[in-house]
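The structure that follows is given in the form of structure tokens.
With one protein chain withheld, the remaining protein chains of the complex are depicted in position.
Labels for the chains are A, B and C, by order of writing; each one numbers its residues from 1.
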Amino acid sequence: MDSKQTLSLDDIKAHNSPEDCWIVVGEKVWDVTDFLSVHPGGSEVILKYAGGDATEAYNEIHAPGMLEETLEEGKFIGDLLPSSDVPPSSTIEEAVEAENSPPRIQTKAQVPIQIPHQVPDVYEKPHLHSLISAADFREVAKHTLTPKAWAFYSSAATDLVTYTQNKALIRRVMIRPRILRDVKHVSTKRKILGCDSDVPFFISPAAMARLAHPDGECALARGSGNEGIVQCISSNASYPLSAIVKSGKKDQPFFLQLYVNSDRSKTAELLKKAAALGIKGVFVTVDAPVPGKREADERIAAEAVASAISGAVASNDKKGGGMGRLMAQYVEKSLIWKDIQWIKDVSGLPVVLKGVQSAADAILASEFGASGVMLSNHGGRSLDGAQPSILVLLELHRICPDIFDKLDIYIDGGFERGSDILKAIALGATAVGIGRPYLYSLTYGQEGVEHITQILKDELETSLRLCGLTDINQAHPGLINTQDIDHMVATSSAHPYIQWRPRAKM
Amino acid sequence: MDSKQTLSLDDIKAHNSPEDCWIVVGEKVWDVTDFLSVHPGGSEVILKYAGGDATEAYNEIHAPGMLEETLEEGKFIGDLLPSSDVPPSSTIEEAVEAENSPPRIQTKAQVPIQIPHQVPDVYEKPHLHSLISAADFREVAKHTLTPKAWAFYSSAATDLVTYTQNKALIRRVMIRPRILRDVKHVSTKRKILGCDSDVPFFISPAAMARLAHPDGECALARGSGNEGIVQCISSNASYPLSAIVKSGKKDQPFFLQLYVNSDRSKTAELLKKAAALGIKGVFVTVDAPVPGKREADERIAAEAVASAISGAVASNDKKGGGMGRLMAQYVEKSLIWKDIQWIKDVSGLPVVLKGVQSAADAILASEFGASGVMLSNHGGRSLDGAQPSILVLLELHRICPDIFDKLDIYIDGGFERGSDILKAIALGATAVGIGRPYLYSLTYGQEGVEHITQILKDELETSLRLCGLTDINQAHPGLINTQDIDHMVATSSAHPYIQWRPRAKM
Amino acid sequence: MDSKQTLSLDDIKAHNSPEDCWIVVGEKVWDVTDFLSVHPGGSEVILKYAGGDATEAYNEIHAPGMLEETLEEGKFIGDLLPSSDVPPSSTIEEAVEAENSPPRIQTKAQVPIQIPHQVPDVYEKPHLHSLISAADFREVAKHTLTPKAWAFYSSAATDLVTYTQNKALIRRVMIRPRILRDVKHVSTKRKILGCDSDVPFFISPAAMARLAHPDGECALARGSGNEGIVQCISSNASYPLSAIVKSGKKDQPFFLQLYVNSDRSKTAELLKKAAALGIKGVFVTVDAPVPGKREADERIAAEAVASAISGAVASNDKKGGGMGRLMAQYVEKSLIWKDIQWIKDVSGLPVVLKGVQSAADAILASEFGASGVMLSNHGGRSLDGAQPSILVLLELHRICPDIFDKLDIYIDGGFERGSDILKAIALGATAVGIGRPYLYSLTYGQEGVEHITQILKDELETSLRLCGLTDINQAHPGLINTQDIDHMVATSSAHPYIQWRPRAKM
Partner (left out) sequence: MDSKQTLSLDDIKAHNSPEDCWIVVGEKVWDVTDFLSVHPGGSEVILKYAGGDATEAYNEIHAPGMLEETLEEGKFIGDLLPSSDVPPSSTIEEAVEAENSPPRIQTKAQVPIQIPHQVPDVYEKPHLHSLISAADFREVAKHTLTPKAWAFYSSAATDLVTYTQNKALIRRVMIRPRILRDVKHVSTKRKILGCDSDVPFFISPAAMARLAHPDGECALARGSGNEGIVQCISSNASYPLSAIVKSGKKDQPFFLQLYVNSDRSKTAELLKKAAALGIKGVFVTVDAPVPGKREADERIAAEAVASAISGAVASNDKKGGGMGRLMAQYVEKSLIWKDIQWIKDVSGLPVVLKGVQSAADAILASEFGASGVMLSNHGGRSLDGAQPSILVLLELHRICPDIFDKLDIYIDGGFERGSDILKAIALGATAVGIGRPYLYSLTYGQEGVEHITQILKDELETSLRLCGLTDINQAHPGLINTQDIDHMVATSSAHPYIQWRPRAKM
């Protein structure tokens, strides 16, 4: 891409309406008039910067190459005249180069446009090696992320019942360790959707990793490659899919999490690109046709009502204007069972349904051709009150035990310890998704990703040895005592004693 | 009504005994000697002001038109001579006009007699649009209501066990969301006691809404009309029934909550007036032949012992002199099953029994001709230790499942979220009553009423979509996992293993 | 009793050894040499004051007449010479007169020797009529009792598990109120061990009421008489039995709680006196052959190690020197089942076993001739970990339901509300013992006793009405939902699945 012309801010400021909208990003000027209607985050956010400089807001969320990838080339208007009182920043060229060539954005020096973190002076970020658990990373993230990023990552739906119970019920599952086995050598290797993984867990997809670190999902990719784990990339990643994949090693396996776009052609395009990039499977999110009500996230937006920036959005919308709601605007609300086959056909990839919350839907997933299901309630972010995922895993055993022969069974939500992972595997899960802990680890970039992986792997190895196991694949339900939560497991897809059914009142 | 004469305070002060009692309200002088014995709140409260000005105490509780409606015209003595050091206040005429014509008391300017709120300076009431949940409204109410009003609204019986468990058990009910349905369009419309409602919830009756806002129940009525919901008006409303109904739109449906008066003729009169006003149904309160012991409420009264105002009441009465006790003095303690027919006969309206707490009484309700029951423990305000209403709903399924074909089943107590409402509907409730959240919303007047309604409706729509439902009427028990509380549900109207029955000891 | 001589402190101080021990109490000098070995509280406490003035320590625990009643007349040595710098105090004569004549010690003026209360200046004791619950009385007691008295009354065994669970499990029992009964009139009258009582509860015995108020048990007696309730008098009362009984009205019913003395003749003497005084029944304590370990109580003693007063006791005794331990020194540890008959024979009174904690022992109680059992764990003061008394009540229904035809079933431990009492009665209890709340009410003397009684009675009446009952004797188990605790109720006297029995290891 070449500069066509050089413009001053004065040249731009007249293009400030929905009918004629230019913005500056990274000292380049773009015509985004046509893009307004298809922006996943809605037009209003862009219009705030119409005829002006949107660089800071852009960089907080999006990777450098994202704009060039999204807009047609003709929308590039020209370069902004350098201003003497503005420090030099990275150029779009660098970002595009990063996108189109092997990743080089590995160091801070290469991404000079820093996201300003609103860290209070008093907090001293601890040295990475003093962190010894996932909880430690959460604590650091709480203090070092911007309030908006912390709210977006950590929030869950309304009263946090499901979020809290996800973890609480895993902790109420007990282990019955066995003794006196030779556990000198121990293996945690596992096949995950046909891919080799050094561990029986993988990175659950989460949006907008750039909020935690400039390298965002690329840092996750590099860390995953070094540690032998699989990353499931979010549809709402900060970086383009290709940039993320290319950040990894040759043949490093990736999965793609998919929000189907209400414009299906965009989804078809994405799936084809994913297949071309060697993605190994598609995790279709099915538990969020609309986003859950994450109050911490929405409160941040509500607080901004008074400011000029997001006021219009929030004041028009009783549903809140948190990032979760904003990013979900393009998501297809009409996705139905038969669309699974369409996704398989378009992508040629195995499909896993992410967000299955009942045995009844696991059975349907098998009938409709899914390769697996992910028992998930979106980390408690979707419908508050939904049963914790560990209960769904047990429900499968109660209601449809043969499903374990037909589908891969993935699970996430509240897993933070090696022993948590062992419990799920022993109860029949294929692998466990780890979400927030990886986002939190990103506050240390790639090194953090590797460190949290090593911690979890070490915890898992220790747990295996202390259970008398030498291979994660030996884990079996006899090692587990679930009796403290068994009474909460549904025993049929109907209610056990309520015969009432909706009738005339409909 | 015309002024008969003009009096000074000196002219009045001799009329200060039970045998000869005049009071000033709103610069008008009234002879309330005969009224003392029938005042629902007891005579002692009035006698405090005998021969003096009762305006402030009156306005805190009662609507402007209430006095004229209650007293015969001959009891109006005359106008009070205006005092130079008293600011001009609204005149009784204005209030009466409000009562007898389409409501105009919609703005603060029209109700200049402000209730003085004892708000500490430090609390800044947040902007309405920054409130995103019922809990937010409670927090604001806690800080902006007068201590007396907060105590009256928020209090519950003795140790708050039932109050607390009402909500806790709803939260322990889990949802099993279904996936991959087309949920683009969703309907929350519901028939409630034959009336069309935009939502499957309605405003539970609560006394003395004027404590929260000068417009009191009229603001609830106007908000209900705008949002398409049904208001159930309390017998102890601050405003006359006609004023409230007339505040609503044409054909806007209302229910009337009824405390039967120990003077049955007064009840008959009220019921006839209700029928004439187009009220759609009568919710007879059956769980409070006497008021529960609400200690926060009574403590406010107890603290006032030392002051001249309410000292006499409290010191003579071991039962406490809280507002709950005061207002219940006229309530009939001898109401029995056969009176249901009398209420139906007099009013010609369907009758719902509010406060049913066992399957046994739901069965009797059906036999004695009720159209519905409201499973309620008075929001935990009646008998502390009474089982939470969600348990009673489940008890009906266990003991008398066919009752759902015979009666409408309403429920309230602790419902604060759209997902709470969905749980009840899926378990067979016809609609859910929402009480305290609406009182708290009144701290923002009519706008608050509309805002909380929109929040609840949005939460409910989101919950429906996340459950794979497109219409609230599709909700069914298979979506719900109640197993965490099933052990607490009674399985018969007798005790399951105790054979002991009262005998000689009687 | 006449003064024999007048002595100065100098005359006395040589009599300061176990072999020759004089002490001053209330300006009278006594030879307690022979008494040392039989003092229920042990000799060491007395020896602290050998040859000196023990008045203050004596008055803190004992009533004025106690010493004269206990010692033979010959042990009175003479009067102490009045000292100019000591304020005049009540004379022994007055105290003796109080013992031997109708009680006159009803006013503070008559008991001028005040117990010094170590109340911090900041606490302002609230007016009695501002107290509206038993919990309010506890709060006042906590602030106004001496630390020693508070520790003695409020303490329970070791980790307070039984103490805490006593109350918690009562609260987990739920009520199923019935509706639409005529509850205008309501009766709480009940027969208790053949006596008429206005309420189905009575004052559980508790030692040393004088720690809370100078009038001690006499105030309880007068209050009971006025309120129509029965007082069960502790063996360890501060006042002589006769003084307490005589404080009551004519024919006012009393029970006697009995610790059998290891010197059985003393017990026989006490029982005969009780019968002569018209006591209606004997509650033999069977759950405390040794006192439980009440750490708060013992800690007070342990803290005193350093001081000269109780140092010797504490440092010699790993079992702690709290008041509970001290007072139990005389208790017979060899009391066995056949002794029940002996107590009946000696007293001619019905016997209730206080402290039955299993169905097995309730059955034995019936076989060995008891008239009733009191399900009690000594308010959690005896063996920590013992099952809460409400579980024992339910255990009787599970294991030996016919026991309710054979015995009166009393219960105490954690009952603080009218609704608590209703639960027990509905589940088959004859009456409920109320212990600590009455001790706490004594901080207001007789008036406090009457006020707490009225509160409990009002709460009970309200509960009856709200349950649709007009007479406490109508209460039945169908009103109660115990399902939240039913899983904790033992179903047999053996362990349900453990077959192991002690064998060779014995």
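The rule is short, and it goes like this: a residue touches a chain if its C-beta (ideal position, glycine included) is under 8 Å from a C-beta of that chain, and two chains touch if they have at least 3 such contacts.
All figures in this text were calculated on a predicted structure; none of them were measured in a lab.
Considering the whole complex, the hidden chain is in touch with A, C.
From the options C:E27, C:D53, C:D136 or C:E295, the residue with contact to the unseen chain in the full assembly is C:E295. Across the entire complex, the residue among C:S133, C:T188, C:S347 or C:S382 in touch with the chain not shown is C:S382. Between the chain not shown and the residues A:L7, A:L36, A:L466 or A:A494, the one that touches is A:L466.
The chain omitted from view is touched by exactly one of A:C232, A:V245, A:I340 or A:A475, namely A:A475.
Listed here are the subunit A residues that touch the chain not shown: 127, 129-130, 132-133, 171, 173-184, 190-191, 394, 397-398, 401, 404, 417, 419, 423, 427-428, 430, 451, 454-455, 458-459, 462-463, 465-467, 471, 473-478, 480-484, 486-487. Across the interface with the omitted chain, subunit C contributes residues 158-159, 161, 286-290, 292-293, 295, 298-299, 302-303, 305-306, 314-315, 318-320, 333-337, 339-340, 353, 355-358, 360-361, 364, 377, 382-387, 391, 487-490, 493-502, 505-506.
Operating definition for what follows: only the chains that are shown with their structure count from here on.
Its C-alpha atoms fitted onto subunit C, subunit B is found rotated by 90°, rounded in steps of 5.
Two copies of one sequence, subunit A and subunit B, touch each other mainly through non-matching residues, since under half of the numbers at the interface are common to both. We define each chain's centre as the mean of its Cα atoms; on that basis subunit A and subunit B are separated by 46 Å.
Contacts with at least two other chains are made by no residue of subunit A.
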